[in-house]
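First the structure, in the form of structure tokens, and then the observations on it.
For this depiction, one protein chain was excluded, whereas all remaining protein chains were kept in their positions.
Labels A and B are assigned to the chains in the order they are written; within every chain, residues are numbered from 1.
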Amino acid sequence: MEAILGNQVMFILFSAMIVMFSILTVTSRRILRAATFLLFVLLSTAGLYFMLNYQFLAAVQITLYAGGIVVLIIFSILLTSHIDHKFDRVPAQKLIMGVIAAGSGIALSLTTLLTYNFVPANQEPISVDMNTIGKSLLNYGDHGFVLPFEVISVLLLAAIVAAVVIAKRKKI
Amino acid sequence: MLFTGIPLEFFLVTSTLMFFIGIYGFITRENIITILMSIELILNSVNINFLAFNRYLYPGQLEGHFFSLFVIAVAAAEAAVAIAIIINIYRRFKSIEVDNVDEMKN
Partner (left out) sequence: MEFNIYDFTSFTKWIDESLNAAMSPFWVMITEMAIIGVAILAFYALVGLFLVYAERKVCAFMQNRVGPNRVGPFGIFQTIADLLKLLMKELVYIKNADKLLFNIAPFIVITASFLAIAAIPFARGLHAIDFNIGIFYVVAVSSLGVIGILLAGWSSNSKYSLIGAMRSGAQIVSYELSVGLSLITMVVLAGSMQLSTIVEAQANGWFIFTGHVPAVIAFVIFLIASTAETNRGPFDLAEAESELTAGFHTEYSGIRFAFFFLAEYMNMFIVASIAATVFWGGWMPFHVPGWEGFNTVMDYIPPFIWYIGKTAVIIFILMLFKWTFPRLRIDQLLTLEWKYLLPINLFNVVLMAFIVLMGWHW
């Protein structure tokens, strides 16, 4: 019973951090602060993954999102913005439109989600260790993911080539 | 188990809030980099859903786990290309506000 309390405390901490820092990310008027708050959101998400016992995915989240994408974003901010720059306040019309869109979306989704009765399965959970992950990624039978794995490899190659071509200095 | 005592709905509520905060940012922001950040929020909330459904409804399989792994990979590729484009736009227009980038040719 007490362990459950601990879980709930941790969960509420993480989800409160996610919601709070998400709001700060989209409303902060200084761009690098927004990026830092995004980092905190991503780290708390990794915390939720740890709670769900998907440790591998949590580590992937930290390496790729926090250590990769956020670093890229911060790098491009360093290259393109100045520290004195502050965003203008959002115009009232846009603000209202945004709040209406987000608010109605939240209302609609939450009513749908909370009225539907999800039945948690009583299956024996399989352990998500590295052997299982590696074997399913390269398995072409049932529950095998070799095709998406290969497609992702091609996509990453295409992204590398595209990034190099786009960012290359044009010869003038 | 670390998640016993937490109903599935808690995860769904968190991810729903995160998703629509991302949508709000996507609508109101003008700077390309901040728009990219809002997209990252949206992708992340989807990942939380995949994992929560996988853990609660189909604990014997790993479909949701791998789907979010692929989502993360696609997000990384997307961010790399997007940032290459942003730097290129900055070089041409000296600005990364979407409103200023309105010429096809300059």
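Everything that follows uses one rule, which is that contacts are C-beta pairs under 8 Å (C-beta built on N, C-alpha and C of every residue); 3 or more make two chains touch, one makes a residue touch a chain.
Since we're looking at a predicted model, the values are computed, not measured.
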Shown chains in contact with the undisplayed one are A
Across A:G6, A:G103 or A:P120, the one contacting the chain not displayed is A:G6
Sole touch to the unshown chain from A:L39, A:A102 or A:A163: residue A:L39
In the full complex, chain A touches the hidden chain through residues 2-3, 5-6, 30, 32-33, 36, 39, 55-56, 59-60, 62-63, 66-68, 70-71, 74-75, 77-78, 83-84, 129-130
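The rule is simple: only the chains that are shown with their structure count from here on.
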With chain centres taken as the means of their Cα atoms, state the distance from chain A to chain B in Å.
-> 5
Within the complex, chain A is touched by chain B residues 1-6, 8-14, 16-25, 27-31, 33-34, 36-38, 40-41, 44, 47-48, 51-52, 55-63, 65-66, 68-70, 72-81, 83-88, 90, 96
Of all residues in chain A, which touch chain B in the complex?
-> 3-5, 7-8, 10-11, 15, 18-19, 22-23, 25-27, 31, 34-35, 38, 41-42, 45, 48-54, 57, 60-61, 64-65, 68-69, 72-73, 75-77, 79-81, 87, 90, 94-95, 97-99, 101-103, 105-106, 109-110, 113-114, 118-121, 123-126, 128, 132-133, 136-137, 143, 145, 148, 152, 155-156, 158-160, 162-164, 166-167
